[in-house]
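All protein chains but one are shown in place.
Now for subunit A:
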């Protein structure tokens, strides 16, 4: 019956019916990747009420929750989580929209769009470690300023990272979230007809910033609501930056819960599960509050838009946002640079602006230990990208024939892994994997990475996939090419550049994964990320820098390849260089 209806719908729409195989792609993708999130949430919820047969929990009880509430520092941890998370989100959203409002249409905005993707590709762990090397009391910034400006001849006794207020942690989150939001806004601007509306508002006498905020922002915000919520969820549950940069007594909720999960006392797993559920609840509550706040802001904003205020020239906002963005870009670039310096430093006494000499000894000494995790990182990433490309291409090829409204609703599903805190469901998944004997094995790892790789690849590829002129393939078919041939010989080569970009994005997301690697690997599979995070708490900056820099280097290489390979393959095709 349903099949008949569907066939009728295709016929009515005048579209070729997708083959049965193609129709399976979205179903498979949803079942394989979203089902487990639900299983994982339940698998975390049950232990929080004492049910975990593997550890002897068979009777429902409230004891895990009582233990959780009695845990020392819980209130302070929740407070820290909420303050840093909400502050980071508000600052990121304000700076990203401010940049777009102040610089829309300018050459600098276009330049920024080109600069941001590699910054976004820097893994959180590498950035957090580099950021610590940059702003710590003995960090590069203090060294550059000492002693001539500060008078310090030894590192000052001030908590510049892991400060009790989480300021360093919050700023680091902002540095990584603003590029993500600016790119999301830039993509949305292309779909809103913003230029025409702006022209209309300017001709009514509105200043550039007032025109953007009153006319373009409401339309763009609707398109970037999910990325904004993803930023909110991430800010409230970040792992690697929190481990490296947040205060430790107590830490934010996620590191606190991870501490309990890692405790040798297995009984703490129940309390940890309750903490993980609490973390999910915090994020869920924050998202609901944010959505409520949106309505209030929209109501006030609409009244304000119609009050007739024309706004000024916008130079103030231009200056402020440019300074903020420049700081964020410099912080990310500086963090990677300082990692490279430490990795190659022979010795670097305090207050010298640069190392005294250079050596490859640290690299050579680290290589035997580094090669294994590096290979694991590479292979898991390559496998995840390979599977991801097939699944995303299948879904998009199927989705191309769906009405746009349906495709819009599907976005919520795509974003689900980015909205649910990973600590909230990964334990439940680990329980299932252990029961199935799959934990620590390759399929489990690749699959856990795909949970995060897939959404980003989907988002990167969806627009170019739909934008490609259908008539290319139609003419190929008219020339006698079968569906596979026209797909492989026409669509894939024409989309080579977005495909390569999506692969690079997917690879960099995989390289960055910490918690999924830890849980799906049961802590037995080492990648550059897991090693770098472990080393970050140790003392030897040079060794830590080698691992963190290697972790940052892989995505950058992938991005260079994504630009270089299509450019080389199409070097004699002028029509392939733009668009």
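Following the convention adopted for this analysis, a residue touches a chain if its C-beta (ideal position, glycine included) is under 8 Å from a C-beta of that chain, and two chains touch if they have at least 3 such contacts; residues count from 1.
The criterion applied here is as follows: contacts and distances are computed from a predicted model.
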Revision key, fill the gap. According to its UniProt record, the missing chain among "Acyl-CoA dehydrogenase", "Transport permease protein", "ATP-binding cassette domain-containing protein" or "Archease domain-containing protein" is "ATP-binding cassette domain-containing protein"
Check your understanding: Which residue from A:63, A:113 or A:202 sits in contact with the chain not drawn here?
Key -> A:202
Point to revise | Residue of A:191, A:313 or A:537 in touch with the missing chain, whole complex considered | key: A:313
Study note, to complete from the structure: Considering the complete complex, of A:167, A:219, A:468 or A:496, the missing chain is touched by A:219
Point to revise | For subunit A, residues in touch with the removed chain | key: 196-197, 199-208, 211, 214-215, 218-219, 302, 305-310, 313
